[in-house]
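Handing you this structure, nothing more for now.
For this depiction, one protein chain was excluded, whereas all remaining protein chains were kept in their positions.
In order of appearance the chains are A and B, and numbering begins at 1 in each one.
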Amino acid sequence: MFVKNCWYVAAWDHEVLADTLLARTILDQPVLVYRRADGTAVAIDNRCAHRGAPLSMGRREGDAIRCMYHGLKFGADGRCTEVPGQDNVPARLCVRSYPVAERGRWIWIWMGDPQRADVALIPDAFSLKHPDWRYKPGYLHYDTDYLLICDNLLDFSHLSYVHEKTLGGSPNIAQSRPVVTPLPRGLNVTRDVRGTVPAPYHARLGGFQGKVDRRFNYDFLLPGVLLMHAHVKPADTPDEDMTGALQFHSCQALTPETAHSTHYFFMQAHRFRLDDATITESIYQSLCAAFEEDRQIIMAQSRMLDATPGGQMHPIAADLALARFRRLVQEFSEAEREDSMPLPAAIHRPVHAPIA
Amino acid sequence: MFVKNCWYVAAWDHEVLADTLLARTILDQPVLVYRRADGTAVAIDNRCAHRGAPLSMGRREGDAIRCMYHGLKFGADGRCTEVPGQDNVPARLCVRSYPVAERGRWIWIWMGDPQRADVALIPDAFSLKHPDWRYKPGYLHYDTDYLLICDNLLDFSHLSYVHEKTLGGSPNIAQSRPVVTPLPRGLNVTRDVRGTVPAPYHARLGGFQGKVDRRFNYDFLLPGVLLMHAHVKPADTPDEDMTGALQFHSCQALTPETAHSTHYFFMQAHRFRLDDATITESIYQSLCAAFEEDRQIIMAQSRMLDATPGGQMHPIAADLALARFRRLVQEFSEAEREDSMPLPAAIHRPVHAPIA
Partner (left out) sequence: MFVKNCWYVAAWDHEVLADTLLARTILDQPVLVYRRADGTAVAIDNRCAHRGAPLSMGRREGDAIRCMYHGLKFGADGRCTEVPGQDNVPARLCVRSYPVAERGRWIWIWMGDPQRADVALIPDAFSLKHPDWRYKPGYLHYDTDYLLICDNLLDFSHLSYVHEKTLGGSPNIAQSRPVVTPLPRGLNVTRDVRGTVPAPYHARLGGFQGKVDRRFNYDFLLPGVLLMHAHVKPADTPDEDMTGALQFHSCQALTPETAHSTHYFFMQAHRFRLDDATITESIYQSLCAAFEEDRQIIMAQSRMLDATPGGQMHPIAADLALARFRRLVQEFSEAEREDSMPLPAAIHRPVHAPIA
């Protein structure tokens, strides 16, 4: 179940260098991502219109791609311009081209109706390129449905258990109740955990003595993009006082490769000690270690679900956000199937009161 | 095709130590086997009732298990006792618990209706714990239907060919006719092979000069349990004279993991030179070598059957016992489906005259 009329992250910018022909499957579509000579990113079907050979095994000729099986040549717009041994080129000999937009360091692709591709709908992952923030980019490939990873990101109670020894540190996170607020194309989830022990990860970074307050505040937007402000600071200091706080902004995007595999683009930016590269590296390594903990449990869950096809899931209160988001995905994808989806506005700020 | 209302071997006792959380799939059901603080073995579904994470990745808290995804806690009876972030615990939030019984060194599990679980139905694998017998426990995992392994065990004519250089030694075994006698929940198979050459295995153990008599006498019981008395002794000595005989008792149990994979628990106990550990080890190693011969031919057969789905099997006389047992499995599993199965008595001694 995919929503097609959405911007998906197709790649980090550094994955597509000037001479790269990147083969990447997105929503079951084999796509070729590359750059024109002027540097702009383009995406076309990776399947040659002739006999199906991958164009990513082809040869760049200017901004065009020549298939290296039988020599057909396609422009960056997907049109075929040459068929060896043949004078005319039939118009049907074309491949699909996809709307592409580069923002910060992410290359976004629109997998639905090109007429509806509105760059105003691209989520504002501002910290990807901002002088006040530092990060190191991350990527994971998952052999499972992207919705299981959305579930994980939409219920941070798992920090207390999955990440007990890394990002979590105490059952307080699971015991606290987040506030979940609907957005036009997603949800906002805000969770305050006050007077708790610092996570092992924060203890190392911030040198906290005694209890801390933690805040997680994120928008989770279609098709599967998390944009989070988070901080940890000494307990019992006024909310607006950010002295001694560790401030983070995290951008994470899930792009289904197929119904059973997922691209996961992520980073966690920090706003402190910007000139200390070892901090940036250390945060990246901690995040990777924690995401490996997620992968262990998510893949174990995924294998269990595959092995027990008739098995039920029983909802609990903590499922509120993930249940809402799954419903949203279902509504949008059903609306697309009926070809009646209204185009929501690009804004994704809260428009309603919290629902929890 | 599984019979559910049966005791299956779930594990050797040493596979479930005090702090073990053993994940084991039995009849397609992911099961968690562990021990209470008092040492008694218990088994519950390994799939968390919430989102399907494996409880075997969870944490022991007393006799309970906490799921380490979102922190739900389940008692040894399968009942949920805590849901983090939530005050009440709905009754439906439980996992199934299975009747378990430990006998000798095997932990048995009842996969069917718990109301029908009668420990009197547990086959009497007495030599698993008996001062007159010694053995070393064995386990194999097979990537095939358990019935192909039952077939193998129900026709010892294969000893002449598969085990020609180990347990067999001559075509005499295949040429002899076993007596097959029905039991309430299985079959008895008795085969006498008189005046034959000793198997290479027996020649090494018993130092036989000249011909020997061999006897195999086993019950093969639902769901797939072999209990065998076997001996080899010098030919032309009176039947009741066991001087110079090598006496064995073998317990083997096949537990379907899935329709296409099997747990195989086995041992072959000896009643001679009890204090010579090298004999016990040597018998174990010979058995493992022979079972590897079985595995080679059974897996080759299994792959051949998979590759030729329309292919027929043509019965021969030697198939009598295996055909009977397959019919028994079919009758019991069909009766279960109709929910009309009478509970047979626990006895498994011959009640009829031999049928072959």
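Quick notes
In the analysis below, contacts are C-beta pairs under 8 Å (C-beta built on N, C-alpha and C of every residue); 3 or more make two chains touch, one makes a residue touch a chain.
Note that the structure is predicted; figures quoted are calculated from it, not measured.
The residue from B:81, B:176 or B:261 that touches the chain not shown here is B:176. Residue B:305 is the one among B:89, B:305 or B:335 that touches the chain missing from this view. The set of chain A residues touching the chain not shown comprises 25, 28-30, 46-47, 49-54, 57, 66-72, 83-86, 90, 92-93. Counting over the whole complex, chain B has residues 151, 155, 157-158, 160-162, 164, 171, 174-177, 296-297, 300-301, 304-305, 307-308, 311-314, 316-318 touching the chain that is not drawn.
As a working rule, only the chains that are shown with their structure count from here on.
With centres taken as mean Cα positions, chain B sits 49 Å from chain A.
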